[in-house]
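Next up is a structure, given as structure tokens.
All protein chains of the complex are present and in place, except for one that has been dropped.
Order of writing sets the labels: A, B and C. Residues in every chain begin at 1.
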Amino acid sequence: MRLDVILRITAKLILPMMLLFAVYVQFHGDYGPGGGFQAGVIAGATVILYALIYGLGATMVVVPVAVVEALIPLGVLVYAATGVMGLLTGGNFLDYSHLADDEVHGQEWGVFVVELGVFVTVASTMVAIFYAVAGRGRR
Amino acid sequence: MKELVGNLAAHFNQWITVFLMVSGLYIVIARGNMIKKLIGLSLFQTSVYLLYISPGKILGGTAPILEDGVSVYANPLPHVLILTAIVVGVATLALGLALVVRINEAYGTIEEDEIFERDTRG
Amino acid sequence: MMLLSMLAVTTVGVVRARNLFAVAVLSGVYSFLMASVLIVLDAVDVAMTEATVGAGISMVLVLGVLHLTKTDEARPVHRALLPLFVATVTAAILVWAVSALPPFGIADAPIHVAGPDYLARSLAETGIANVVTSVLASYRGFDTLGETVVIFTAGIAVLMLLKRTPSGRGGESS
Partner (left out) sequence: MREHLPALQVLVPLFGALLCALVRRPRAAWLIAAVVSWIVPVIAVMLLAQVLGTGVVSYHLGGWDPSIGIEYRVDALNGLILVLVSGMAAVIAPFARRSVAAEVETGRVAWFYTMYLLALTGLLGIAITGDAFNAFVFLEISSLSSYALIALGSHRRALVAAYQYLVLGTIGATFYVIGVGLIYVMTGTLNLGLMAERIGAVQSTRPVLAALAFITVGISLKLALFPLHVWLPNAYAYAPSTATVFMAATATKVAIYLLVRFLFSVFGVGFVIADLPVTPILTVFSVAAIFAAATVAVFQSDAKRMFAYSSVAQVGYITLGVALATATSLKGGLIHIVGHALAKGGLFMALGAVTMRSRAFDIDDLCGIGRRMPLTMAAVVVAGLSLIGVPGTIGFVSKWYLVVAAFERGWWWLAFLIVASSLITVVYIGRFVEAAWFREPSAAAMGATEAPVSMLVPIWLLAVATVFLGLDARLPAGIAEQAASALGLR
């Protein structure tokens, strides 16, 4: 049990750091290595680590299954909808140039939102697969 | 012989790439264990990364993140392609492993020979 | 070169080992070595992804599934002549082809000369310094949309196969 206490307290310290790192990787993708996919993997891993330490039940309260499963298509939807915005603002599909007043800003916005969509799908897929495998158990 | 050695040095990374690829492919075809096959498959896919990335490198260049004072960068396009390939690879692996779990439940084994045996018997 | 040789050695280990845990761990080692090679080749984004995916997700997935199945590989009952033949032929064609590729690391290889000049355009057109990001999300954004759809497909497919549904059977086959 003592080990368990150490584990729980260490986890309390590490998990927020991991999430913070995920956020850093997400937003720093414009200037250094990283982006939605890598950040999504880290965020997903954070939830999985939480589940390993605090148990599946506790995790499913914080991150409910239904939410996770809805987020998988929502991430793709955010990406594709950004593309359609390009189409509606007078460009081609996935043309971000007209999303803001000038083209460069439009591109920056487009890339930002699109990476967010990738993040959502990647993180939620990882967690959903983990839930499904964990719910299966050994037979 | 000298030519061969010269070629080996110039293309060392590509020769290794070929070795990795073929080893992965060999595991996939030769082995009967379904998990081992999948690992071989991802080895095979991973080795392709080098085929794309190493021609993109320029000696004396740096990573394609623009900075003042640097003029030679590696070609960014192969990197993007391989990022996509990595994702495809892990997606395939996940689906394959899910199938293995279900096969193990349905047959009680993940060895191909035993599965075929059980199917023909019953 | 050291790294590449280590990669080759690890691969031999993966081929030979029969304990699947060992194979899983070795493939994790392989991924880390691959990531190091990729850094040497200036592909930092790819290296980061390979490390998180190969040594992270893949290994967790394999270990998780091994937990549900058994962990030792059976000895093969038949001889592996055909696979050896296929592998040898593939290797021969690849070596034959690859040894005629342009030499490593030169700047006037066709891939650079004929290739599109993302490096010159990225900052001016998208304001993004990491050219990999701008190519990924904008110039070839449609590939990345496809990539996200691949993740979505795999995610739903795994759920469909493994999740127990309320209606009971949990996908057992009769």
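Keep this in mind: a contact is a pair of C-beta atoms (placed from the backbone, for glycine too) under 8 Å apart; a residue touches a chain by one contact, two chains touch by 3 or more.
Everything numeric here is computed off the predicted structure, so don't read it as measured data.
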Which displayed chains the hidden chain touches across the whole complex: A, B, C
Sites on subunit A contacted by the missing partner chain, in the whole complex: 69-70, 72-74, 76-77, 80, 83-84, 86-87, 91-97
Across the whole complex, list the residues on subunit B that are touched by the chain not included here. 21, 25, 28, 34, 37-38, 41, 44-45, 48, 51-52, 55, 77-78, 81, 84-85, 88, 91-92, 95-96, 99-100, 102-103, 106-107, 115, 119
Interface with the undisplayed chain - residues on subunit C: 93-94, 96-102, 109-118, 121, 138-143, 146-147, 149-150, 152-154, 156-157, 159-161, 165-167, 169, 171, 173-174
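Everything below uses one rule, namely that only the chains that are shown with their structure count from here on.
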So using the touch definition from the top, which pair is joined by more C-beta contacts, B-C or A-B? B-C
Taking each chain's centre as the mean of its CA atoms, subunit A sits from subunit C at a distance in Å of 21
Intercentroid distance (Cα basis), subunit C paired with subunit B, Å: 5
Approximately how many whole Å separate the CA-defined centres of subunit A and subunit B? 26
Going by the contact rule already set, what residues in subunit A reach two or more other chains? 31-33, 37, 129, 132-133, 136, 139
For subunit C, residues that touch 2 or more chains besides their own: 44-45, 49, 53, 57, 61, 64-65, 68, 129-130, 132, 136, 144, 147, 151, 154, 158, 162
Considering only the defined contacts, which subunit B positions touch subunit C in the complex? 7, 10-27, 29-33, 35-36, 38-40, 42-43, 46, 49-51, 53-59, 61-67, 72-84, 86-95, 97-102, 104-106, 110-111, 113-114
Per the touch rule above, subunit A residues touching subunit B in the complex are 31-33, 37, 129, 132-133, 136, 139
For subunit C, which residues count as touching subunit B in their complex? 1, 4-5, 7-8, 11-12, 14-15, 20, 23-24, 27, 30-31, 34, 37-38, 41-46, 49-50, 53-54, 57-58, 61-62, 64-66, 68-70, 73-74, 76-78, 80, 82-84, 86-88, 90-91, 94-95, 98-99, 101-107, 109, 111-112, 115-116, 118-119, 122-123, 129-132, 135-136, 140, 143-144, 146-147, 150-151, 153-154, 157-158, 161-162, 171-173
